[in-house]
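Excluded from the complex is one protein chain; the other protein chains are retained at their positions.
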Amino acid sequence: MKKKKLNLRVLLTYGILAAVCVLVFVLIETGVASRQFKSLVVPLCVNMMLALSLNLIVGFLGELTLGHAGFMSVGAYAGCLLSVYLEGTMPMALRLPLVMLFGGLVAALFGLVIGIPVLRLKGDYLAIVTLAFGEIIRSIILNLDFTGGAAGINNVPRDIYRGSNYLIAFVLVFITLIVITNLVYSKQGRAITAIRDNRIAAESIGINITYYKLLAFVIAAFFAGVAGVLYGHNIGQLDANKFDYNRSIEILVIVVLGGMGSIPGSLIAAGLITVIPEVLRTFSDYRLLVYAIVLIAVMIINASPRMQALRARFSVRRLWKLIRGRRRKKEA
Amino acid sequence: MKKAICMLLVCALLSLCLVGCGNDGNSDYTLVIGGIGPTTGVAATYGTAVKNGAQLAVNEINAAGGINGMQIKYLFEDDQHNPETAVNAYNTLMDKGMQILMGTVTSKPCIAVAEVAREDNIFQITPSGSAVDCIKYDNAFRICFNDPDQGTASAQYIKQQNLAQKIAIIYDKSDVYSTGITEKFEAKAGELGLNIVAKEAFTSSSATDFSAQLQNIKNADADLVFLPIYYEAAAYILTQSKSAGLETKFFGCDGLDGVIDQLGEQNAAAAEGVMLLTPFVATAEDAKTKKFSQDYKAAYGEMPNQFAADAYDAIYTIKAACEKANVKGDMSVSDICNALKAAMLQIEIDGLTGKMTWSANGEPNKEPKAMKIVNGIYEAM
Amino acid sequence: MEKTQEQTPMLKVENLGISFGGLQAVDSFNIEVQKGQLYGLIGPNGAGKTTVFNLLTGVYKPTTGRILLDGEDLTGRSTTYIGRHGIARTFQNIRLFKNMSVLDNVKVGFEHQYPYTVAEGLLRLPRYYRQEKKMVEHGMELLEVFGLQDEASYLAANLPYGQQRKLEICRALATRPKLLLLDEPAAGMNPNETAELMDTILFVREHFQMTILLIEHDMHLVSGICEQLTVLNFGTVLAQGETARVLKNPDVITAYLGE
Partner (left out) sequence: MSFISNLIGGLSLGSIYALIALGYTMVYGIAKMLNFAHGDIIMVGAFTIFTAASSLGGNPFVAILCGLVTCVILGVLTEKIAYKPLRGSSPLAVLITAIGVSYFLQSVALLIFGSTQRPFPKLFSLSPIRIGKDLVIKGESIVTLGVTLVIMAGIMLLINKTKIGKAMLAVSEDKGAAQLMGVNVNRTISITFAIGSALAAVAGLFYGLTYNFIGPYTGSMPGIKAFVAAVFGGIGSIPGAMIGGILLGVIENLSKGYISTELSDGIVFAVLILVLLIKPTGLLGKKIAEKV
């Protein structure tokens, strides 16, 4: 009974996302969509991947990190440098998966190396330490020669921007979504959620806290890295300053806005946060002001206890039950 | 169910920007020039200056009858100094029928946009994107100097005038402009036998307190500090060096222009004696600069900086090139670009930032002027 | 007496002690619990009962003494290790995984019994389905024992108090422990519920052949089901032995009623 319901929810998420992807594809390929619309597609996918992966840490593991952009940058630099190196030696269809995997693995390795010492910390202390690691990574990238310093890398092949290659981004979002969903609804995912709900109880039934925390951290870092590689191959350049703590906070905004521990929530919020600032271009100078107000308003509407109670009263599910109840009465 | 509604909402928003950007069709009598730059975020000063400087030029040209009889429609989009946003801004402008691109203001976004602009073969002229890669394609030109040239020129000038024996550098490690100049400056200085005794860095996240850097320079006993940075950070350095009792000469590049206004009356003493190589100073006495500065101040309440001047010149350069190439309203974006590319090599502009001609690589040929701040105003050296 | 000599006791604790910054919370604590026994640990508030549990489960590391479970030395092991190697517990203040379903709470307890790798889980390989199916079956079996099968899909937080207690025991049993520690299982229950709980505990012992050590204040429960008792006072053992005899011990009565 329960199992079916769960599968239905997951399938619904997959289905709606697939439908949206098809719709976007049709709009772009038939030329109905504007260029602005098209240029938003890949950044949106990048944000979705980042939000899904951060949600694993913040939503499911229940730990606050402010260094997600650091993993993104490590993955981006690793993958994009390899891509620059390999360009011309092999077809794109081979090179892209290879460099994405590489970027993801390097980021995951960083996640492991950083995770081992810092995951002993909790709460805001962990948040600060991850923020610190993100900034250290940025500082190091700025000081290394092969990363180009402040000038960054400017010759990353812009494969994803060209033609219909944005479809690759769709595929990546789906892979991220499926992996994260599968993880969450597995033994390992349950252990991770159990740690969030009650660490002490989880420990007492033999769950290895460090292992599962690291697992969540490493998988999240992996996808952040892949998202970074995707970002680099869309924009064609990397700049260490674009992966600072502000970027980490932006991802966190998406996760919290969508609801911690809600996978479809992350997807929807990524959409909102990517699209709203562009839609608000009509406000020109007042763009960011309006954005700030929208952010605060959405947050209050979405998360305040009073609004939640109100929503529960008027929820679609409740209405549906009411209608069904009446019908049943009539039949009786 | 709630999810479905939310997803629909996102779709609705997406389609809103789908519908919102139709072309208004009849562009026979207008020439659409698009501008891109940061008007919000930490680099907002530069973008705003460019936006305003160009607007002044557009107003003047439109009042005088436009370009080849066409009025200019000038559109400006914010990029928050972010390459991704800059590409979005570019595409938004393309949706709105942009025919010529004046931008972008900052280097990294400019490089990203240059890639896309090349694919569209749209004519691009950046007022202030100074990294070499900003104009690596043949459809792109620039008004400002590029970073390496400034570094080389500065070292040469210091050597020629024999300004210093021991040179210290303070540069912004996180900024392309600053690292670009510094790199070439060091190379040239080495070549010329100038002695660099200290090289101190800061980053965008520590750009207000310079006590340690200044102390290091003091320890190194430098007699000139080279500042390949923008005037905001320079203002901090100059005021703090005064209170730290550091008595060296200061030498900067075009980014330093604007430092007098930044310092304001109360800190004016800190700017005394600062030297810079720049194509433009807002307080210059020639009629053109005077009028520009007055108009700018009247319209926007503050003195223009070099960015505003570059943008002003960029618009007039577009005008001159369009007239030379006899650009017509019914020409396609790509045709305009091809015509302008040829015309750019033939025109000569006597702008706010000096007399300019262009070579095929898109770089302007113009002479920087060496200036020194004396009694609160610039004096030619 | 002969019995203890011929088989190793399930739990044997020797000279266990811990001090927190000079305060000796538990001192030279000895206990022997035989297989299948129902053993009670009682004492006034602050006597150090829960501290003993925390020592047994590795939450605190003892400063002196040894802990032997079925002959295996567990002294100084991590909580995770101990949880995996035979001691399961419940908590005084219920600690469920509140935002997970009832069934999932139990499934988390199966951590080491139905293993599959991360890759098998992510790729949904056959073993994932096989093991998950077994977990559901086994989990539902366990829930049925406690009459929780109809609530399997509820969030644990939404269960009434009494059922939360049961679920906690259920989750502890899911780890297939050799020894079950119950920390004040009857706290906050009315007499009817307590009576029901006593039946449940006895049933658990029968059904799973479980050795149980429990902390309790409710003397009715203690005298009703515990075979052996240890009384703690100020961190030291005040009395030990058969329930009826211990409860008659004048020292114990003084400790409980005051002088």
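Chains here go by letter, A, B and C, matching the order in which they are written, and residues are numbered from 1 within each.
Here, a residue touches a chain if its C-beta (ideal position, glycine included) is under 8 Å from a C-beta of that chain, and two chains touch if they have at least 3 such contacts.
Source: prediction; values computed, not measured.
The missing chain, though absent from the display, is touched by one residue of B:A212, B:A299 or B:A360; that residue is B:A212.
Screening B:L263, B:A321 or B:M356 against the full complex identifies B:L263 as the residue touching the chain left out.
For the options B:D138, B:E232 or B:D335, the residue in contact with the chain missing from this view is B:E232. Within the entire complex, the positions of chain A that touch the omitted partner chain are 58, 64, 117-118, 120-125, 127-129, 131-133, 135-136, 138-140, 142-143, 200, 245, 249, 252-253, 256-257, 260, 285-286, 288-289, 291-293, 295-296, 299-300, 303-308.
Chain B residues in contact with the hidden partner, per the touch definition given at the top, are 39-42, 44-45, 47-48, 173, 200-203, 205-206, 208-209, 211-213, 215-216, 218-219, 232, 235-236, 239, 243-245, 262-267, 301-302.
Simple rule for what comes next: only the chains that are shown with their structure count from here on.
Judged by the touch criterion defined above, the protein chains link up one after another in an open path, with no loop closing it. For chain A, the chain whose average C-alpha position is most distant is C. Distance between chain B and chain C, defined via averaged C-alpha coordinates, is recorded as 72 Å.
Centre to centre, using the average C-alpha position, chain A and chain C are separated by 41 Å. In terms of their C-alpha centroids, the spacing between chain A and chain B amounts to 35 Å. Among the residues of chain B, none is found touching two or more other chains. Not a single residue position of chain C touches two or more of the other chains.
Within the complex formed with chain B, the residues of chain A that make contact are 12-13, 16-17, 20, 23-24, 27, 32-40, 43, 135, 139, 142-143, 149-152, 154, 158, 161, 231, 234-237, 239-242, 244, 264, 267-268, 271-272, 275-279, 281-282, 284-285, 287-288, 315-317, 320. The touching residues of chain C, counted against chain A in their complex, run 57, 59, 79-85, 88-89, 91, 95-101, 103-104, 107-112, 114-116, 118, 121-124, 128, 131-132, 135-136, 152-153, 171-172, 174-175. Here chain B touches chain A in the complex through residues 1-7, 9-11, 13-14, 16-18, 20-21, 39-40, 77-78, 82-85, 87-92, 94-95, 108, 111-112, 115-116, 131, 133, 172-176, 178-180, 203-205, going by the rule given at the top.
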